[in-house]
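Dropping the structure in here first, questions after.
In this view, the complex is presented without one of its protein chains, the others remaining in place.
Labels for the chains are A and B, by order of writing; each one numbers its residues from 1.
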Amino acid sequence: MAEGLSLKNITKRFGNFTALNHVSFDIKPGEFVTLLGPSGCGKTTLLRIIAGFLEPDEGEVWFGDQKMNDVPPHKRNTAMCFQSYALFPHKTVYENIRFGLRMRKVPASQHRALVEEAMAMVNLTGLENRKPYELSGGQQQRVALARSVVVRPNILLFDEPLSNLDAKLREKVRVEIRDLQRKLGITAIYVTHDQSEALAISDTIISMNQGAIIQKSDPRTIYDRPVSKFIADFIGTANLVPCTVTRQQGSLFQVQSPYGMLLAEDKDFPHDSGEYYLCIRPEDVRPVLDGEPAGEDNILEGVVKNSIYMGNTLDLFARVQTEPLRASVWKDYHIEEGTRIRFAVPRSKIRILEG
Amino acid sequence: MEKEFSAQLTRKLLRYLVPFAIIVILIAWIGVPMAYCFLWSAVDPDYPWSYPDPLPQKLSLFHWRYILENTNILGAVGSSFFIAGCTTILSFLLALPTSYALGRRQLKGAGFFKTLMLLPLVLPGMAMAIFLGRMLMKMGLSGTYTGVILAHTLMGVPYMMRILVVSFESVPQDLVDAASNLGATAFTRFAEVYFPMVLPGLVAGSIFTFINSMEEFNLTFIIGLPTVKTIPTVLFSYLGESFARTRASVVSLILLIPNLTLLLITERFIKTEYMGAALGKM
Partner (left out) sequence: MKTARKKRKFEWGYLLLLPGLGYILFFLAGATGMMIAQSFGLFNYTAESRFSLEYWRGILNETFVDDLLYSLKIAVCASLLCICIAYPLALIIKKLPGERTILSLVKIPMFIPALVASLLILNIIDYHGILNIILVRLQIIEEPLRLRNDSWGVAALLIQAWKNIPFMLIIMYSAVEAVRRDVIDAARNLGAGRLAVFTQIIVPLTLPSALVSVILVFIRVFNDYVISKTAGPLYPNTISNLMHVTAYLYNDWPSAACIGCLMVITAVSFVSAYTYLSKKLMQNL
């Protein structure tokens, strides 16, 4: 049975270092939530507190309507996939997957059917009698996954489970994890530092830095409407420059920046004027060829310093006034290094962020 | 072309000749003394082997028969095995919880305790034997099997702990966490994760302790005599107190055979890292 989860004011210190500083959030039953942040931001500590391996110094952990602070890890009915997979090296694949069923005193007669079902779910059928060291990294990952889901936990926990796989496999397995979680309807909490993984897999992303939550929202919002400079910078790439903002009328702002005077339309920005940061995503910048109309868009004029062909895009590193500007443009453009060029940026694509 | 070929040949020869030579030297280094020991144990008393004969004139099993029939060597073999067995079991029982605590619990001062546990191996054996003997005498255990086993265990526990602490330390924390995450209680975690993972270390530690107890001389000599006799103390009576080469050779072989057989059978279990753990950082 899927369960929701609430953390209330969780604080954890290691000596003088505060790993988590009054962290609170709620997760709905069946939701797939990712904790995203750079290393050392406290995301793994938080996951280990949820699993019960660490005790918080302050605050409460609730699963549904049950307070879990004093419940030891083995009674929490969570199932965790470890970065190292943590397969028992002395047990076969079958015994590894069965372990949780034995611990939960599931009648032995049901074990084979349940294990086989779980193995079929992760496409492992036929490898029952292998030992973990006889499997490839991807297969070990699937065994860890099967071992977690076979016990039908209330909450699935993932601690950077894909970081030891190669890029292609990582993309494949993360789709499988997503499908499996949807099918079983189990609440999942997934820790990663890989922003593209977080965007691809989650219902909700909780972005963390220095032991605190910075933003909690769905992938589209967190990418398009980051609440701070840190998030804009951490998730995807962004051109970020300081600027002075004045509200013109309604949601239209006049922005004085190193790129020149720009106009921005930002419905969510609450202030009327002040010193802030300007954020332009490289893919929102488009080159304006001679004679092409620019309409209402802002025009930035600069020189291309580097032009890098990426296959799916053409990445331009230009200099506008004195400031570097990065643009990701359509791959079929031929723009040489040293070209003087005009870029267009739509008003609605300029975000104004607090520092 | 010719030159290159000969250089290559020299290199190949070196590659195979040097290890071959080293193995030959090693066999001579260990094998010749062993062979001589066999020869001496089989000298016929009617044809003494003396300078400058390189080999004895006649071989017989006279001294073997003499030792087996006229001395209680079989009793000494029996008590050696009995003492070594009891020492191993007792050392294992004492070392297991402490090794777990030192290897897994992040105790303050663990480094200090790890040094402390090596003391019995570093302090002078004869001084320890004599005054441990005095202490056991006060406890009324002098000349008893219990006393000898307790004393041997004092040497066995550090060996066992050295290896077990390393084994416990090398169990990945993730495995333990995974087990408790899947619902394993403290007892199950120990039985199903720790125990199988430290088993090779346990086997290696037991072999070390067993062989060590079989060889132990000082403690048995001081604490066990006159009642408790093991193979080394019998051997000493032919070597240290008086010098009877032929009989000493027989007893030496009786002592070596079980030890080396045990070593050969179990060499697979003793990884070099355990060897290093047991001996390296005393």
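Just so we're on the same page, a contact is a pair of C-beta atoms (placed from the backbone, for glycine too) under 8 Å apart; a residue touches a chain by one contact, two chains touch by 3 or more.
From a predicted model like this one, the values you see are computed outputs, not experimental measurements.
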| item | value |
| --- | --- |
| Missing-chain contacts mapped onto chain B | 15-16, 18-19, 22-23, 26-27, 29-30, 32-34, 36-37, 40, 49-54, 93-102, 105, 107, 113, 116-117, 119-120, 122-128, 130-132, 134-135, 138, 150-151, 153-154, 157-158, 161, 211, 214-215, 217-218, 232, 235-236, 239-240, 243, 245, 248-249, 252, 255-256, 259-260, 263, 267, 272-273, 275-276, 279-282 |
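By our rule, only the chains that are shown with their structure count from here on.
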| item | value |
| --- | --- |
| Mean-CA-position distance for chain B and chain A (Å) | 56 |
| Residue ranges of chain B touching chain A (in the complex, touch as defined) | 172, 174-175, 177-185, 188, 192-193, 196-197 |
| In the complex, chain A residues that touch chain B | 51-53, 72-80, 82-84, 86-90, 99-100, 103-104, 147, 151, 157 |
